[in-house]
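Every protein chain except one is present and positioned as in the full complex.
Lettered A, B, C and D in written order, each chain numbered from 1.
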Amino acid sequence: MTRRTGVFVCHCGTNIAATVDVKKVAAELGQDEGVVFSNDYVYMCSDPGQQSVINAIKDHDLDSVVISCCSPTLHEKTFRDTSAAGGMNPFQCEIANIREQCAWVHKDKAKATPKAIKITRAAVKRVRRNESLTPIGVPVTRKVMVIGGGIAGIQSALDLANAGFEVVLVEKQATIGGHMIQLSETFPTLDCSQCILSPKMVEVSKNPRITLMTSSEVKSVSGFVGNFKVKVHSKAPFVDPEKCKLCDDCTPVCPVVVPNEYDLNLTGRRAIFIPYAQAIPASYTLDEEACLGLNPVVCGKCKEVCEAGAIDYDVKPKVTEYEIGAIVAATGFDLYDKGYLAEYGRGKYPDVLDGLQFERLCSASGPTGGQVLRPSDQKEPKNVVFIQCSGSRDPENHCAYCSKICCMYTAKHATLYQHKVHDGQAYVFYIDIRSGGKGYEEFVQRSMERDEVIYLRGRVSKVYPSKGKLKVMGVDTLSGKNVEIDADMVVLAQAMVPSKGTAEAAKTLKIGRDKDGFLAEAHPKLRPVESVTGGIFLAGAAQGPKDIPETVCQASAAVSKVIQLLSKPELEHSPTVAKVRDSHCTGCEMCVDACPFEAITLVNGKAHVNEVLCEGCGTCAGTCVRAAIDVKNVTQLQIHEMISACMGG
Amino acid sequence: MNANVYLPQLARIAHIKDEVGGARAIKTFRVEFLDGGGFEHECGQCAMISVFGKGESMISIASAPSIKDYKQFSIMRVGRVTAAIHDMQVGDVIGVRGPYGNRFPVADWKGRNLTFIGGGCGLAPIWPVIQTAVANRGDFGNITVFYGGRTSRDILYRAELEKLRGMADVHLSVDSPEEGWEGYCGFVPANIMDKPQSPENAIAITCGPPIMIKYVIGNLSAMGFADEQIYTTIENKMKCGVGKCGRCNVGKDYVCVKGPVYSWAELKGLPQEY
Amino acid sequence: MAEAVEVRKVAQESGEFEPKIVAFLCKWCSSAGSDLAGVSRLQYPSNAVPITVPCSGSVSPIYILSAFNKGADGVLVSGCHPGDCHYLKGNFFARRRIYLVQKLLQFIGVEPNRFRMSWVSAAEGTKYAQVIADFVKDLKPLGPHGKLGAKR
Amino acid sequence: MVAIEDIRARARTLLESGEVRAVLGYQRGSAGTLAEPAFLTEPQQAASLVWDPTCIHNLALYLVNEKKRQRTQRSNDKRPLAVVAKGCDSRALVVLLQENHIDRSEVVILGVSCEGGGVIDPRKLTRALAGRAATTVAMDGADAIRVGTASGETTLPASELLADRCLECARAYPELYDTLYGDKAEGRSYSPRFAALNTVAEKPLDERRAYWNAHFERCIRCYACRAVCPMCYCDECVVDSTEFVVTPNTSADEKANRIRWIQRSPDASESAMYHLVRAMHLAGRCIDCAECERVCPVNIPVRLLNNVLEREALEAFEYVPGTDPGLPSLISSFRDGDPNDFVR
Partner (left out) sequence: MEAILQKDRLGQWVAQLSTRARVFAPAFVDDVWGYGPVETGAEVPLDHGNTTRPPKNFVFPQREVLYRFRVQDRHAPQITPTVPEPEPAVVFGVRPCDGRAMVRNDKVFTCGVVDPYYQARRDKVVFVGLACSAPPSPNCFCQSVGGSPHSEDGLDVLMTELEGRYHVKTLTARGLELLDAARSLFDDAGAADAGEVERAHAAARAYPQRTLASQEQVVDGLKRNFDSPKWAELARACIGCGACTYLCPSCHCFDINDEITGTSPLAGERVRTWDNCQFPDFTMHSSGHNPRDDTGSRLRQRVAHKLLYFVENHGIQQCTGCGRCITHCPVGIDIVRVTHEVAEV
């Protein structure tokens, strides 16, 4: 390709000119193949400087320019715009950085000048082989899917809907609300969880822009940012929420009783049930697995008694496909399984509870109506031991990380207990108290001081039943003494872990997970609410242990990112993307494995780059041994010639 | 000591003409030797064109031998060297060594009717013959030129062909019909079948894509042309041009020395390795 | 071999040997780090000519070999710290590849100090200057490399 | 014991039934001691199959070459090829499967175990016989090889004749096969893995440089080492300055823009470039059949360049090529715990 390249060397006042002989750079480059114009100027980025570029493009019929000046981070855009103003494709402009990478870091003109020549020459070699490109325009679907109906999902859905976006909220349970709805009162203000959450849930159900899909899960996601195609599988809604009158006629006739997961199995429920009174959608649900049989119908009692005719056994599960512009993943957490904790009885002792069970005990809507009673004998426990860090901060055996909120909810539990059982004594075994957060430290202090919770620093080595009590064997590391407590109840502050199914969800969404299995953010500091995949955002405990305020923050932050993304009619994607040479590609899929953005798939046995997903990192090019894939405008050919230029050849 | 056969002479590009556009563009280059260099050639001979830093390519000399001041080459952009020369400008200097290969026995054809059948870039090698024949119009009988391209924009030497019309019978064709095209539509081999040539005292010279040549020869034979009356040229990959690098051979013949011009009678005796 | 020793001695004595270095810098961290070194006016030797690439993951081993083949005395590849890659994990791929290139070069007798990889973040201008200074310092006693594989 | 009759019978059945396009195996040749690759298409040819320690060739290569051949010949016979595969050959097949170069349905693998033996190194044999030509070569138990010459038979220790790769091979049986001949003999190896490599790797740096410079100087760049490698199946190789994949769509620019990473000149520097690039391209892919080293007409220890990366892959990344077709390849994967100390 014959190229007509112009080279413009900037003095940058004396910033460059003091150490680089700019005239010499311009003169030498003027001799190079394809360079038809070469000049120097005191401030290239000034108006006259830019104008001189425009003039030269026109006068000398330039098809590419190199500006030898400062770092491209400063003025690449400036000069690309200038080039465009001159009628050239902006991608035909390259910057040679001879200021930060040369003039400013050397003193000896005799050495800096040849280096500046090499840098500029490399840029010339590169630009000579640049393709003219235009940004890739990607139309966007202005509809968002939120996965998970916990507080994170609810907040996201409401924020988005209020900003005017269509939202599809997908929840795998029969109701939204997540774990927050199970909580009794919330630290640090001790306001009632349901009181603050229920209104929001209702808002969700009322908002016309929100399509609520409960008992549903995302089964597949294809497409890319702005243009996802999502398939949602919904369980058969045997009870029509529109018709259900919440009369509760059906439950008494149901012969089946199974543990109630809403109460963490502390109570039972029927096969037809409502998770809790404020459930949204407000409707009874038929649990197909628990039911004696629907196909063929074995019992059929509930249908018989339902006067509203809301029950229909023949409804089929369905798959709905949505076109979605962005996705917020808010799949939440679960508690670390007690079964892993041998020293605390592997979940076999009924009076060793986990945090959520204790929340239910404290909750006015809970199995005991808010009274703290032992599950084994429904007696009020007088000595309750709370064990923090159960399963967390234990890299050898359990989770390595700090679950962050357990210190706080334990303090809350102990406080609530002391409030409810005035003659009782709460003991807390802790390793450290982490109470960072507004009003948190004060809350903990209060529980120690005002509510007289006894805090013992140390680990509990064993809990075992003994004479109707639970023997708690621990050490107080502050005093160095062994501690033995005969407790009536033990509450474990279990670590938060990614909710069951997070791995599959991440796979479906093609987003990464961190080493602990939480959904991975794109950058731990700078892009904490974005996933690695464009258009998929993270909110809530799915991304890592966090409390409600943080969850809500992140949800709103994710929403602002979504709005940013979808507020343009078209997404502009950088056109410097990878390009496959079909003739060379053997379809070995190495690039497919290496691409951090899963932008490559095999189509007819050849690698195919989805330009919208490709970020132009070139990892594929570095991987392909057949040189079958290159990133536009940083091709191997260009690098090859740049290397020669750097070697002075 | 013998002259160094590998050393090119330097020649300046004096004129460039765009003939055909597209992915496989053709340009005609007129080159003048520097410092009184140069060589004489005959119809059908070729020369090795050098672009320094890129390499060499064998190209037919497309100007008539009678022209001594310059040589002309029509080059299709297909690869490293040809792309490089396409990118050159008037005034740039290339290397040329030659002439190589045999010639069309034009002198033996005096008094005969000549039919030229060309396709695509294949007009270049036979162009000097056409030029020579026309320049010495009286020495020959009928002169007929069949030439075809894919479209009207793919016709090499369009203007020159038009000028020929007074001196020769010129039939131009394009492969596919187009608006405003008045010539023949369809493939060259079919075109000649529509305007049968008498083999009587005639010589047919054909050059073009291998597949075209195959059909043209078939059709000529059907018209009664003897194998000795049909001439064509062949191309094989070449590096040295002087029968040493060992790759252009077809059977025992090194095309760069014994070819590229062959009568069909001769070619039939060689293996199908071209 | 004697020849090589000779060359080195000459180079050392005259104090004139200036190693030629090609430095492949990732755009987001190391190139930005080198910019910071510039902004901070840190001084370091002028031997390394930078080539900015999108990501250290895009540095094909052939680039490195080619630089040596073309006569580089030293080659540097620099990227973002592990975990900080702008493209999430490009530098992990780079690390693996470059580890292999390095072992291979050493196996055929290229001094370990001729080829280097570093992690330089956008904030580490000082580190960048140091990396180059160290590299040049370590290369000087080695003398010219000549073309890869060629007898020195 | 591998019963050659069983292999022949299987080959015959496969050909009779028309299940396979051809059977690739070994037959006696006329050029020397070694067996030569055989392409059987008729059932009666099955009788010519042989199996002995001269069956060196890695026949996986021909699956690759036949694929190219079918393409140039525009053949669309989709039937599979049956191929006789030793342990190393089968590992090559695994890599080819891993890279989607072949499909499992394209090949019927007649796996043969080396049963504690292996194949000979022709250079060692020539040396041992002081230039005399061998007429027969057969394993005699696991530790000895019987060699027949015009002047009678001798028995030599296997460790003196077997190829280095066989001496170092711990898994001398196919990993992947449809039918297996012979027993999988576990855990044999005459010398430790990478023994040959280590003798060079342990030399001081200067010696290593001199060693390789001499070899690179000598290489005639015939590329036999590449041509014989089943993993070097690219249509266009970085080392070729003239060969290119030309399709009807290949543009002039594409051809003109071929990068000349390596000049054709057989200079030490260009040869070094060739060998290093090749080694890098085979990192994690080379399964150490050592064919490259065997075919080198000027005896360049090409294998060691691949070995050094193989060892690194094993030690640093716990990666063993040719084990699992489902695995991502060495350089298209990483682990967080990959070595990091070497980075400044």
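Definition applied: contacts are C-beta pairs under 8 Å (C-beta built on N, C-alpha and C of every residue); 3 or more make two chains touch, one makes a residue touch a chain.
Since the structure is predicted, the reported quantities are computational estimates derived from the model, not experimental observations.
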Legend entry - Interface partners of the hidden chain - shown chains only, full complex considered: A, B, D
Legend entry - Residue of A:H11, A:R121, A:K561 or A:R626 in touch with the missing chain, whole complex considered: A:R121
Legend entry - Chain not shown: contacting residue from B:V31, B:V96, B:C240 or B:V261: B:C240
Inset, instruction - Out of D:S17, D:T72 or D:S105, point to the residue that touches the absent chain in the complete complex. - result: D:T72
Inset, instruction - Could you please point out the chain A residues that touch the chain left off the display? - result: 28, 31-33, 121, 125, 641, 644-645, 649
Legend entry - Where the missing chain touches chain D, by residue: 29-32, 34-37, 39, 57, 61-62, 65, 69, 72-73, 123, 127, 131, 133, 214-215, 218, 220, 222-224, 227-228, 240-244, 246-248, 250, 252, 255, 260, 263-267, 291, 294-295, 297-300
Legend entry - Interface residues of chain B (partner: the chain not displayed): 1-2, 4-8, 10, 12, 34, 50, 52-56, 78-79, 82, 91-93, 95, 210, 235-237, 239-240, 242-252, 257, 271, 273-274
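Simple rule for what comes next: only the chains that are shown with their structure count from here on.
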Legend entry - Distance from chain D to chain B - Cα centre to Cα centre, in angstrom: 48
Inset, instruction - Provide the C-alpha centroid distance between chain A and chain C, rounded to the nearest whole angstrom. - result: 36
Inset, instruction - Mind pulling the residue numbers of chain D that touch at least two other chains? - result: 238, 253, 261, 280, 331-333, 336
Legend entry - Touching two or more other chains - residue numbers and ranges from chain B: none
Inset, instruction - Please name which positions on chain D make contact with chain A in the complex. - result: 99-101, 233-236, 238, 245-247, 249-250, 253-254, 257, 259, 261, 280-281, 328-329, 331-333, 336
Legend entry - Contact footprint of chain C on chain D as seen in their complex: 200-201, 205-213, 216-217, 238, 261-262, 267-273, 276-277, 279-280, 283, 304-305, 308-309, 312-313, 316-317, 330-334, 336, 338-340, 342-344
Legend entry - chain D residues within the chain B interface of the complex: 251-253, 255-256, 258
